[in-house]
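Input: one structure, supplied below.
Only a single protein chain was left out; the remaining protein chains are all shown in position.
Read from first to last, the chains carry the letters A and B; within each, the first residue is number 1.
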């Protein structure tokens, strides 16, 4: 057997797939000696997902040769949800399946058929953003939900003191001013689809803090990093047009 | 600025609007030196709402001249729901908007467009009821829900010892006998639409106790009063016909 991992604290993976399963239908996980990697682009090319799970995160990690595991994302997420807090999660593969074992009161085995993936792992564009803002993931999630009252589009703005989240519609306007505490040299703003941000933030429990990389009418880079440094979930989101 | 109020314990307003937003679509709040007043009649003229919030209820209250604030009730309630327990709620007005500020981890500002109200604040009819019953608001809410098993109409009856809530339908009957402990001189009964009572009791957390003013085939007056005496939410509900 060339691939076998075990994880007691499987919340990390469950949290990540809360959003991943909302954004893409099929995924290819790539496993090698370093860990497990995911790169995926949604069908409409609006959201790019990257996930890195270092081998140190796992209670047992064996991967003798690079392995690709392509599965239906919704089905995989449904199975993950069956994993109880007290279970140990084990993933292995056979020729046709990803095999998910949950070891607790009983041993529960789920075989998930692997699928043929048309495209290989895409490579995300490298973008340099002028502003980085750190904010609690659950606060950011609440703030984005606030914005959905008036519009489908939210503006992220950064000035010297504040990270400003705002939206406006026929019935009114909403504006949230968050003191960012960063050393900002360039004032920027960009607009994004609220629904896409809400999908991404379904994984807000993945990490306590979220880092936002923001530029002027540029894609948003949203990174959640485990405090141990052993895992990272990232998104790149295309901006909406700003009318002047 | 002529109008500005601040409230830490904003649950009071949130609780009141749980029912108000179910009954009327648009409201005019009238603010003066004494406090904030609301009088509103639903479109089908079945339920009359009155609300009085004394200036003492607020942590800061400034109202230099009488001010009318007309807004869409559903939109206002949606915004109020965004207010977190730890936030301080601030209301101000500009020429066109009611401005709702929530001060917590960040400062969140919502602007809600004011609307043109066709009718001014209506005046509720003055009615003298022979019986007054005091009952815990949450118990009354449960009892009304019990009644919905069999019928859309409930009868409130009062005799020497009991406040009797009853309904009957094709499948059976329900009857609740509550010892009222009041000195009752006239036995009365009236019928009401269960759905309308359920709408009113969505605000059951506004006050621990509810006072019911009941007469023979008369409108019901239902009053919830804050224990501090600084606020009151009241309803007048048209009766349903009793067949003999």
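Please note the rule applied: contacts are C-beta pairs under 8 Å (C-beta built on N, C-alpha and C of every residue); 3 or more make two chains touch, one makes a residue touch a chain.
This is a predicted model, so every value here is computed, not measured.
**Student:** Which residue, A:62, A:97, A:132 or A:148, contacts the hidden chain when the whole complex is considered?
**Tutor:** A:97
**Student:** Who touches the missing chain here, A:75, A:138, A:159 or A:230?
**Tutor:** Going through A:75, A:138, A:159 or A:230 one by one, A:75 is the residue touching the chain not shown.
**Student:** Kindly state which of the options B:8, B:115, B:139 or B:238 is in contact with the chain not pictured.
**Tutor:** B:139
**Student:** Can you work out which residue in B:33, B:81, B:177 or B:208 touches the chain that's missing from view?
**Tutor:** Of these options, the touching residue for the absent chain is B:177.
**Student:** Counting contacts across the full complex, list the positions on chain B that touch the omitted chain.
**Tutor:** Listed in rising order, the touching residues are 136, 139, 142-143, 145-146, 149, 170-179.
**Student:** Of the residues in chain A, which ones touch the absent chain?
**Tutor:** 72, 75, 78-79, 82, 84, 97, 105-113
Throughout what follows, only the chains that are shown with their structure count from here on.
**Student:** Taking each chain's centre as its mean C-alpha position, how far apart are chain A and chain B in Å?
**Tutor:** 44
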